[in-house]
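Here the complex is missing a single protein chain, while all its other protein chains stay put.
== chain A ==
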Amino acid sequence: MIPLDIVAVVRKRSQGGEEELQKLQHEVGQLAENTALALKKNVYKNYSQFIETAKEISSLQGEMYQLSHMLTDQKSIMNAMIEMSITGHNGEGPEETDEGVGPGEDDTQKHLAFLLEKVEGCSGVTEVPGRHLVHDGDLLEIESESFTTVQKLHAFLLNDSLMLTTWLPHRRGPVKYRLQCLYELDSLAVVNARDMGGVKNAFKILMFPDTRMFQAETPKAKGQWLDILEETKKKKAALDTQRKEAAAAAVADRKSAVSNADVEPPTERSRNSILESELLHADWLQEAPEDLDVAIAQRDFEGAVDLVERGNEHLDGCPKGQAVREYRARIELRIKQLTEVLKQELQVSPERSIRGGPRCARRAVTQLIRLGKSSQACDLFLKNRTAIIRYNIRQLKIEGNTSLYVKRLCLVFFDNLLETGKEFMKAFPQHFGCFSGFVVWTKSEMLYFVTTFASQVFANKTNFTIVAECVAEARTHCNKVSEIGLEMTFTFDRLMASDVERLIQEAGDFQMEAVKHRCSEDQWRPVNHLNHMLQVKFEDEMKDIGLTTIGDFTYGVCFTWLTQNSVQFTKSYVSLCVDMLKMYNPNQHHLVTAAFSEIISAQLRHADRSISSHKFPDQETVILKNAEFLVQCLAPLVQSKYQAVTGQPCSALDHLQATLKKIRRAASTASQC
C-alpha cells in the first residue's frame, strides 16, 4: 500500500468523530491480536522449520563474522602491499619525478615483503621506506685468522645495507633464515681476499670491531658479490651527495629569497624543503628518537606512545619531503621496537607467570591499539588468553570422577571465556574488525573445549546418565555466556551432534536388548510384595518417578497387577527418557521420539503376543492390566516429561492406544472361548 492511501483512509475515517475513531482503534487492536495469534500458530505449525531457520541464521551469522574477519585480514595485507609499493617508489630518491612512474619501473622494484616470509625477525629491516633488495646468496663464514668454518649464512644486499641471516636449524614453513645482523653500507669496508693461502673465493668485511670473512661457492659468485657491493655503495654515495647538494641549494635559495624577497618567489620545491627543515628543527622533535629509546627502556609505554602520537601529528602537517621521510624512518624504527616490547608483554612464555589474568594484558593492548596495531594486539591478546585457558584446563586433575571433572572443566572454560569476552569489550571498544576476530577465536576455543570434553566423557564407557548430566551441564554454561552476546549453544550442539546421536542410538539399542531378554523369560506373574509396608514402599517409589496413578494397579494388602518385568522396564525406561531429555536439542527430535516409541512398543508388543498366542490362558487379566499400565500410565508420564522439556507434544506415542485396543479385543475374544 502506498503511504498516500493511508493518509487518505485516515482522513476519511477520522471525519466520523470520536466514536468512529474508537471503533477504528478497536478494529486495529483486534487485527494486531489476530496477527500475533496467527504468527504464534504458524510458529508452532512450522516448528521444526522455525528451529531449522534459527539454526541457519545462527550459523550464517557465524560465517558472516568469519568472512568479515577474513576480509579485514585481506584488507590489511592489501594495505601493506600498497604501502610498500608507494614507499618503494618514493624512496628511490631525486632521480625519480614525483608523478611519473614510468612503465616497467614496477618490474625493477624489488620489494621486501617476501623477505618477511623468508627471514625470521626482519620486519624492522623491511619496514624502512625505500629499501629494496639488490642481491642475495649463500655464503660460508670462516674465521678470519684460522680459516675454520664458522657457519652457513645467507646474505641479502639491500640498497643501503647488508643483511646477514643464519639458517634456521629446524625450518618451519617458508621461513628459512633468522636475522643475524644488519650492516649499513655507509660504513661497510669490503676487502677482497686475493690470496689467502688455501682459502678460495673469499672476501672480508670490516665493521669495527668485527672482521668477518666469507666464502662464496664459485669465483664468479664472489666476483659478483664484490662488484655489486661496490656498485651499490657507489650508488648510495652518489644519492647521498645529491641530497646534500639539494639541501645546500635549498638553504642558498632561501638566503637569496630573503635578500631580494619581491624579486623572485622561491620555487614550490625549495619552499617545501625550507619548511621541512624548519619544521623538523623543533628541539623536542630532534630529541624524540632518543626520548623514545629512554621511554621504551624505562617501560614507560604510555609516555612513549604519547610521544609517537605527538610526533606523528606534527609530521602530518609537514610536506612529505626527503628529510621528513628520513625522520619518519627513525621514528618508525622506534615504533617497531616499542611494538616488539609491547608484544612481548602479551607473549606467553614459560618464565612469565601465566596467572596474570587479562587485566595485565590490557595495558599493553591499549598502547598497541594507539599505535594502530589493533589487529596484532587482538591476535596476541587472544593467543594469550588461549594459553591461559589451556594452562588452567591442564591444571585440572582428572580424579576418575567424570561428572566432577566436567563440572570443573565447564567452570574453568566458561569463566575464562566470559572474562575474556568482558575484557575484550573493554580493551577493544569500537573495533569491530577485532570483534569478529574474537568470535572466530571463541569458535576455535569451543572446539578445544569440546575435544577435551569428549575425550573425557565419550572415550571411556561412561554411564549414559553421567554423559547426559555432563552434556546438560555444558549446555547450561553455553547458555550463560549469552549474557555477553555469545551464541555458544548452537556451536556446542553442532560439535557434539555426532557423539550425542551415537550415544542416544546406543542407549536405545541397549534397552531394546534388555526388553527382549526380559520378555523371553516372562511368565506374567504379578509381583507379590509380601507385606503392606513393602507395598507402600513400592507405591512411593513409583510415585517418585511420576507415576501418580500407581494405586490403580495395586490391590489387597500386598498385591500389584504389575509383573517384575514391567516394574524393571518402567524404571529403566523412565530413567532413559529423562537422560535423553537432559541432553535434548531440537535436532534430535526425531531420534529421541523414535527411541521413546520403539522401546515402549516392543514392551507392549510382548503383551500383545502373549495374548494372541494363548500361551498364558490364566494370565490374561494380568497381561491386560500390564498393557494398560504401559499405555495409560507410563506413556502419558513420558509424554508430559517430553512436553515439559521441549514444549511440544510427543505424538510419537499416540499409536500405543491402538495397540491397546487390539490387545483388549484379543483378550475378550480369548475369554469368550
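The rule we apply is simple: a residue touches a chain if its C-beta (ideal position, glycine included) is under 8 Å from a C-beta of that chain, and two chains touch if they have at least 3 such contacts; residues count from 1.
Criterion: contacts and distances are computed from a predicted model.
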Exercise. UniProt protein name for the omitted subunit, picking from "small monomeric GTPase", "NEDD8-activating enzyme E1 catalytic subunit", "Non-structural maintenance of chromosomes element 1 homolog" or "EKC/KEOPS complex subunit BUD32"?
Worked result: "small monomeric GTPase"
Exercise. Which one touches the absent chain: A:206, A:329, A:412 or A:514?
Worked result: A:206
Exercise. Taking the entire complex into account, which one of A:112, A:193, A:292 or A:467 touches the absent chain?
Worked result: A:193
For this session: Could you tell me which of A:57, A:168 or A:181 touches the chain that is not displayed?
Result: A:181
Problem set entry | Interface with the undisplayed chain - residues on chain A | 121, 124, 143-148, 179-184, 186-198, 204, 206-211, 226, 230, 233-234, 237
